[in-house]
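Okay, so here's the structure we're looking at.
Only a single protein chain was left out; the remaining protein chains are all shown in position.
We call the chains A and B, going by the order they appear; numbering starts again at 1 in every chain.
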Amino acid sequence: MHPAPSVIIFTSLSGLGFGLFAWLGLGIPDVYGWSSFAVFFIAYALSVGGLLASVFHLANKKNVIYSFSQWRTSWLSREGVMAVITLLTFAPFAIGRIFLGIDLAIFGYVGSILALITVFVTSMIYTQLKAVPRWNMPLTPVLFLLYAVSGGALMTGEQRVAGFLIAILTLVQIAAWVLGDARFTGSGTDKGSATGLGGLGKVRVFESAHTSRNYILDEMVHVIGRRHATKLRTIAALTIGLFPVVLLLMLPVGHVTSLTALASHIVGVFISRWLFFAEAEHVVGLYYSRG
Amino acid sequence: MTQLPAQSKKKLGLVIDLDTCVGCHGCVTSCKGWNTQNYGEPLSDIDAYGADPSGTFLNRVFSYEVEAPNKPAQTVHFPKSCLHCEDAPCVTVCPTGASYKREEDGIVLVNEDRCMGCGLCAWACPYGARELDFMSGIMKKCTLCVDRIYNENIPEEDRVPACVRTCPSNARHFGDLGDPDSDVSKLVAERGGIDLMPEQGTKPVNKYLPPRLKDTLDSAPPKPLESVSEEPKGWLGWLDRALEALPGSNGKAEDK
Partner (left out) sequence: MTRPEKIQINTSPPVSDEIRKTTCYMCACRCGINVHMKGGEVVYIEGNRDHPVNKGVLCGKGSSGLMQHLAPSRLRAPLKRVGPRGAGEFEKISWDEAYDIAAGWLAPIREKDPKRLAFFTGRDQSQSFTSWWAQAFGTPNYAAHGGFCSVNMAAGGIYTMGGAFWEFGQPDWDRTRMFVLFGVAEDHDSNPIKMGIGKVKANGGKIVGVNPIRSGYNAVADEWVGITPGTDGLFILSLIHELFRSGKVDLDYLRRYTNAGFLVDEDPQSPQQGLFLRDKDGKPLVIDQATGKAVAFDKPGALANLAASKKTGKITHRTVFQLMAERYLSDEYAPEAVAERCGLTPTRIRNLAAEFARVAFEEEIVLDRPWTDWKGEKHDKMIGRPISFHAMRGISAHSNGFQTARALHVLQILLGSVEVPGGFRFKPPYPKPPEAHPKPHAGAQPGKPLDGPHLGYPLGPEHLLMDEDGTPKRIDKAFSWENPLSAHGLMHMVISNAHAGDPYKIDTLFMYMANMAWNSTMNTSEVIRMLTDKDENGDYVIPHIIYSDAYSSETVAYADLILPDTTYLERHDCISLLDRPICEAEAAADSIRWPVVEPDRDVRGFQTALIQLGAKLGLPGMVNEDGTAKYADYADYIQNHERRPGVGPLAGWRGTDGDKSGRGEPNPNQLEKYIENGGFWIGHIPEEAQFYKPWNKAYQDWAVEIGLFDAPAPYVFNLYVEPLRKMQLAAEGQGDIQPPDHLRERIKRTMDPLPIWYEPFEDTNVDVNEFPVHALTQRPMHMYHSWGTQNAWLRQITGKNYLYLPTKIWESGGFKEGDYARVTSAHGSIVVPVALHAALNEHTVWTWNAIGKRKGAWALDEDAPEATEGFLLNHLIHELQPPKGDGMRWANSDPVTGQAAWFDLRVKIEKADPKPAESQPSLPPIKSPVGKGPKNVARKI
C-alpha cells in the first residue's frame, strides 16, 4: 500500500494521543492546573492533529461530515464517532482538573475505556481488510493498542511501566512482521484464484491493462525491496524498542531519560508505521505483478 | 446506509467469456466514453498528452499467459470491472454512506453527493474495481450502466451496459444472475462459470467463463489420413476410379 504521509501521521499521532488519554483518564499522572493543562494539551494536540492529518487523505473534503453517519457498518465511521465521543468525554475531566482542581473520575475511567476503544476501532479500519492479508490478523489491533498504551505510558513519565510495555510491544511488533510475512501466501489468494485460470497452469502477466499509471497502481501496488525493508525493520526495532527499553529499564528514572526514550520511540513509531503501509501487499497486485 | 441488503431482488451482472475475448479494449473505451458523459463526474485524464498520463477507467483488459507442462503456453485476455458482489466489502467500509448496493437489482453504486474520497472502499475491494478520480476527488466505479439499462430515452435493445453493447466478439453478456432461468445463468451453468477470488468471500455476481480446452489435436488426434496408394501409378488409378464414381461422369450430366 502507498505509505501516504497523511495516514502515517494520522495513525501514529492519534494512537499516541489516545494512548496518552488512556493513562490520563486513570489519573496518571495525577496532576492539576497548569501541569494538567500541559498533558491534556499534548493529548488533544496529538489526537486532534492526527484526525486532522487524516482529513488530508480525503480527496473530496466537503463531504467529510457524512463520515459520522455509518457507524453501524463502517469501522472508519466508528473511528470518527468514537474519537469525537472520547474527546468530548475527556472535556469535563480535563476542565475539572485544569480549571476547577477537581477529579471527575467517572469521566476519566469511561474516557480511558473509550480511548482504548478508539484505538481499537482505528486498528479495525485496517484489520478488517481481507484484501490486505498482512493487516487482516488479530495481532493488528493488539499491536495498535500496545503502541498506544506504551507510547502513552512513556509520555506520562511512567518510565518503568513504559519500559516494560515497550519491551512487550517490540516483541509483538517483531512477531507481527514475521507472521505478516506469511499472511499473503496463507490467504489462499494467488494469480490462479484472482484470474480463475489457476486450474489451467501457472498464470503470469503478459501485458498489463495499461502501460500508464493509475490510481490502483499508485495506491495499492507499492513495492518495497526486501533488503530495504529488512534494514528499516532493524532500525524500527531499535528505535521503538530496544534503545528505549535499555534507557527506561536500565537507567535511573528521570526526565532526560524519558524524553530521550520518547524521541527515539516516536521516530520508531513513524518508521514502523511507514513499514506497516509500505509492506502491506494488496491482493489486487496479483493482477499487475509480473513475478 | 452502507448496510448490504439481505438479498437483492435481482442480481444484475455480467458474464465474461474468457474463451472468446480477443482483447480489443472496445469495452474499455466505450465504457470510458459513456461514463465520461453520463453518471456523475467525468472520468478525467491527468497529464493526458504528457510524460506521465494517468486517467480513470472503470473497466480494463489485462492479458495473462498460462503455462502448463507439455502444452504450448496459452494467452488469455481478461476484462475486469466491478463484480457487484453480494457481500461487497467496499460498501460496508464506506463511512459516509456513499457506497451502496441497490436492493432492487444488486448494483453497487457510489452516491457522488456523499463520497469524501477517502479511498477505503478501493482498499477493501480485492479486484481493483474502484478508481478515485484525480480531478473530481470522487470514487468512480462501474455502474453497470444503471443510466442505460432502464433508460427510456434509448431503444429497448440498447438497454444494456455500454461494454456489452459494443463487444465485437460477443464475449460479454448481461442479465439477472439471480434468476436461474435467465440466459446468463444458463450460460454460467453450461460453461462452468467461476468466481474470481472466491476465498475472499465477496460472492461476486459477475461470472467468468473459463477458456475451453485448447490445443487438443495432438492428444486426441482425428482419424489419420490413409494413402489412396503407395505408388504414383496407383494414385492415377485411384483418380480414374474416383472420377468415374462421380455423378454425371458417363455423359449423363443433365439427368442426374
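What we mean here is this: a contact is a pair of C-beta atoms (placed from the backbone, for glycine too) under 8 Å apart; a residue touches a chain by one contact, two chains touch by 3 or more.
All values derive from a computational prediction rather than experimental measurement.
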Left-out chain, listing which of the shown chains it touches: A, B
Option from B:21, B:132, B:184 or B:197 whose C-beta touches the chain left out: B:21
Provide the residue numbers of subunit B that touch the chain removed from this figure. 1-3, 5, 17, 19-26, 28-30, 32-34, 36-39, 41-51, 53-55, 57, 63, 65, 67, 72-77, 97, 100-104, 109, 111, 135-136, 146-147, 149-154, 157-158, 162, 165-171, 211-212, 214-218, 221-228, 232, 235-236, 238-240, 242-243, 246-254
For subunit A, residues in touch with the removed chain: 66, 69-70, 204, 206, 209-212, 214, 290-291
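Keep this in mind: only the chains that are shown with their structure count from here on.
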Quick one: which bits of subunit A touch subunit B in the complex? Just the residue numbers, please. 1, 57-64, 66-70, 72-77, 79-80, 125, 128-132, 187-189, 191, 193-197, 199-210, 212-216, 218-220, 282-284, 287
Hey, which residues of subunit B end up touching subunit A in the complex? 1-3, 18, 28, 52-57, 60-69, 71, 74-76, 78, 80, 89, 91-98, 113-120, 122-128, 131-132, 134, 136-138, 194-201, 208, 210-211
